[in-house]
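Apart from one protein chain that is not included, each protein chain of the complex appears where it belongs.
Read from first to last, the chains carry the letters A, B and C; within each, the first residue is number 1.
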Amino acid sequence: MTMISGLMLWRLVVTCVYLPTELIGKWISDMINWGLDLLFHLPAYTVEFLALNSKPLLQVLILPGLAFVLVFAIIAVWFERKFLARAMLRVGPYYCGKKSGVLQVFADFLKLFMKEIIVPEGIDFLFFAAMPILVSTVPAMALILIPFDQNWVLWDIGSLSMPMFFAIAGLAPLIPIFAGWAANNKYTFIGAFRVAYMYISAEIPLVLCGAAVAIMAGSFDLLKIVEAQKSMWFAVPQFVGFVIFFLGVIIEAERTPFDIPVAEVELVLGWRTEYSGILFGFTMMAEYVLFQAWSLLFITLYLGGFNGPNIFGNITLSHIFWLLVKFVILVVLIILIRCVFPRLRLDQMLKLGWRYMTPLAVINLALVLVMKLGGIY
Amino acid sequence: MSGVSEADLAEKVKAAHPDLVESSEVLRERRVSVTVKRDGFLEVAKSLRDDFGFIHPVCGGAVDYPKESRMQMIYYLLHPGLKVILTYRVNLPRDDLRLPTLTQVWEAMSFHERETHDMFGIEFEGHPNMIPLLIPPDWRGGYPLRKDFKGEGVE
Amino acid sequence: MSEPEIKPDIMRMSWGPQHPMSGQTRILLDVDGEKVHRIIADLGFTHRGIEKTLENRTFFQGIIPIERMVMADTANIGLGYITAIEESLGIEVPERANWIRSLLCEMGRINSHLYAFGLQAEATGYFPAVFLWTTTDRTVLLKLFEELTGARWSYNFSLPGGVYKDLPEGFEAKVIEGVHYLRRRFEDYWTAMVENAVFEARCDNVAVLKPEDAIRLGATGPVLRGSGVALDVRKDEPYAAYADLDFDVITEPACDVMARTKVRFKEIGQSLRIMEQIANEVPGGPVRTRVPLIPRSKPGEVLSRVETARGEMDVHMFTDGGSNPYRVKIGSPTLRNMYVFERLAELDEVLMADIPVVINSIDPWYLDSDR
Partner (left out) sequence: MQEETKEVKRNFDFIPGSGAVYGLIDYVAGWSRKYSIWPIHFVTGCCGPEFMQTSGAEYDMERLGVLPFASVRQCDCIMVVGVVSRKMAIRVKYLYEQMGEPKYVVAVGACPTGKGPFYDSYAAVAIDEYVPVDVYIPGCPPRPEAIIHGMMLLQEKIKNEKRIGVRRE
């Protein structure tokens, strides 16, 4: 080793150490400035935010808001029990609400409300109790991006709406993982990590298909996507994407061919085993909220959102009507699938996700590009 | 499936181990009973499986004769070809109930030996995992299927 | 219970008696991720000491506890004990009684296989559709049982010396009508279960049991016949009226979970065929020979074999001349199959999600193995 290399070595070490710290230092100081700035101007920002997109109370509370989520959850629980009972050739809840069992769901939730909440020892209760509440509210946030009519979008952020939806709905699977981990029990631990496996393998094909739809519509804004489908639904030209997205909805909503994390047979109740009382009630409701969010996105992307002939005089009324009709038909179809198909094993489902859905999604993207550049569509 | 093959089967077993086999007779069509002394027990079992073709283990159990102060351990084996059941018996004196385990010969006998140990108290030397099969773990009431077992007893 | 020790990097899962899939037993699984290294079955949860109670009962009273061993097909189990009594007491059974007994046994076999399909469907998550259909189809059989014997499950209809009473008139027509209904239903099951792609994906070449392993480990019943070995007591040692009924023994070469399910399906086809033959050609004549209520037995021993739905059951009865049997040794089919289930983890690679499917392909009835 000659003399020169010693000096060169020393200079190399200095540059290696100095350069990154200088960069990181700048990045950290920017972060602090941004924080301080936000802190001081917070009141002004909120006022400006509210003024900018203040929506009428009707939209916030009723339609894409709180009532729609709760009413759908309650009706879906009742409908699923009756529908499954009918598939089993029996009657289902009958005596609870004047010969139709409608009040059965209220009885269940009220009973769970008054049940004792058992907390296993060796866990911190705050984290344990926060998860069910989060798991039923975070997916509900994704609903505010769905356009119900031209100016009926609760959070109108233009071309950012589809990526934001994927971001929020992508956050949803994290919470069962934390819940399963927090419950300090073998079954929930395995159930939690099955959730992780499943969602990762399902997210990528969904995002690719979403991108294909955006390319064909020319923008990431859900509103523009719906307008582009006025003449022909995207399900027709992009049939491959349509099928993949439909499978994706069933995987994300953990419906039966893929309800592996809550595989009642092996893992008792998967990550929800340790919850009792109203915490379990929230997890029961969470299942339907996620299901609702993803099926509404599926309708906006592929089945032409709120487009439909104008039956009622007023155009917004018929738009909302068409969207809800498509939504109900899709929900009934997915619940029917629960009666027809047994459950897949985890490795078969991952094989489906990685080996078939992802490549097909890429092919679908290529097809759409060819169509777009070739000007066919 | 005439009775002849059972008779000559019994004869062949008797001839193969004249000193070890106490008695080997045909109870009824398709039923052969072989009684063996305790020391030749393992060796005759191996020969039954290898050269006589009794490869299908059915089950195993014991009978308690307090009046003659002996206990008889019985293994039931099926010959899949001839469809004959052989009851392979050994008589044990009631005071020292030790027996070499037959899991080395027929692996499936391990459950039946564990159960007989719970019910009668026969010790099977060399059994892979001798833990109680049927009786509850906190059972201190003696061996239930013995004739001198008096009613329930846990505490 | 001092369980065998756990290897360092393996998690031991315990599916206790209260688990949707484990029935009345506790299964310890040494699991590494999803792969199962070792299965340990902890039996004895429903041990009622039937062999001891039989020693305190007379011959007629003994039928009640022994029928409680397998509630799904009590006819076969009861028949095992009764043929042993008849042989040891030397009682002659009239021809018509034998035919009625075979009818009861076959109806019990279908009833028990329906139970196996229901749990197999529940194991693969097919809960809503097939599991509850089996309970609905079973009501057809239960109505026939109720009309013939008066009880739905434990009928103790066959007694030493024959059958309790004759067939009610018009019963054969009802049996044939039931057979047609069940035959139609089993085509639906075949398309709904066996030809369903997802069900096939869950069941094909899972837990393969080769023929020589099946014989070496002492498997019996559909588990043995699912591995291609044709051993059926109804053919090897015909009892009741099986000598002059024509049916064939079903075997499947595939040796996996799907093969065992197919064996059960086709066996039901054979049972329906037998029921039809019996309903059409049951001979006339007396139904029961007079036997004293508390018969005294001759010293001696008898070993009787019966083919129950789960496999071959052996009753070895020792009698010393008293009114009670001296000792009754019952060789239960589920205990033999449970040993095969414990060794499956070593014979073939089994994943944890497969365990429920594999358990129900063995179709255990833990009250039978625990006696």
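By definition in this document, contacts are C-beta pairs under 8 Å (C-beta built on N, C-alpha and C of every residue); 3 or more make two chains touch, one makes a residue touch a chain.
Since we're looking at a predicted model, the values are computed, not measured.
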Task: Visible chains in contact with the missing one - done: A, B, C
Task: Candidate in contact with the missing chain, chosen from A:L23, A:M114, A:I311 or A:L373 - done: A:M114
Open item on the list: I'm checking contacts with the chain that's been left out. Which of C:M13, C:L103 or C:L132 qualifies?
Closed with: C:L132
Open item on the list: Just to verify: which one of C:G49, C:P94, C:G125 or C:G221 makes contact with the chain not shown?
Closed with: C:G49
Open item on the list: In the complete complex, the non-displayed chain touches which residues of subunit C?
Closed with: 16-18, 20, 23-24, 44-50, 52-53, 56, 64-65, 68, 71-72, 115, 118, 132, 135-136, 138-139, 142, 152-154, 367, 370
Task: Contact set of subunit B toward the excluded chain (per top definition) - done: 135-137, 139, 141, 144, 149, 151-154
- [ ] Write the list of subunit A residues that the hidden chain touches.
- [x] 81, 85, 88-96, 101, 103-104, 106-108, 110-112, 114-118, 264, 268-269, 273-277, 280
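By definition in this document, only the chains that are shown with their structure count from here on.
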Task: Pair of chains joined by the greatest number of C-beta pairs in contact - done: B-C
Task: Chain closest to the middle, measuring from C-alpha centroids that were averaged per chain - done: C
TODO: Report the inter-chain centroid distance for subunit B and subunit C in whole angstrom, where each centroid is the mean of the CA atoms.
DONE: 25
Task: Partner subunit C, residues of subunit A touching it in the complex - done: 84, 87-90, 186, 190, 256-257, 259-260, 263-266, 268, 338-348
- [ ] Using the touch rule from the top, collect the residues of subunit B that touch subunit C in their complex.
- [x] 27, 30-31, 55-59, 61, 63-64, 74, 76, 78, 80, 83, 85, 87, 106-108, 110-112, 115, 119, 129, 131-137, 144-145, 149
TODO: Using the touch rule from the top, collect the residues of subunit C that touch subunit B in their complex.
DONE: 1-4, 43-44, 47, 49, 51-52, 215-218, 229, 231, 236-237, 301, 303, 305, 312, 314, 316, 318, 326-327, 329, 331-332, 335-336, 338-340, 343, 370-371
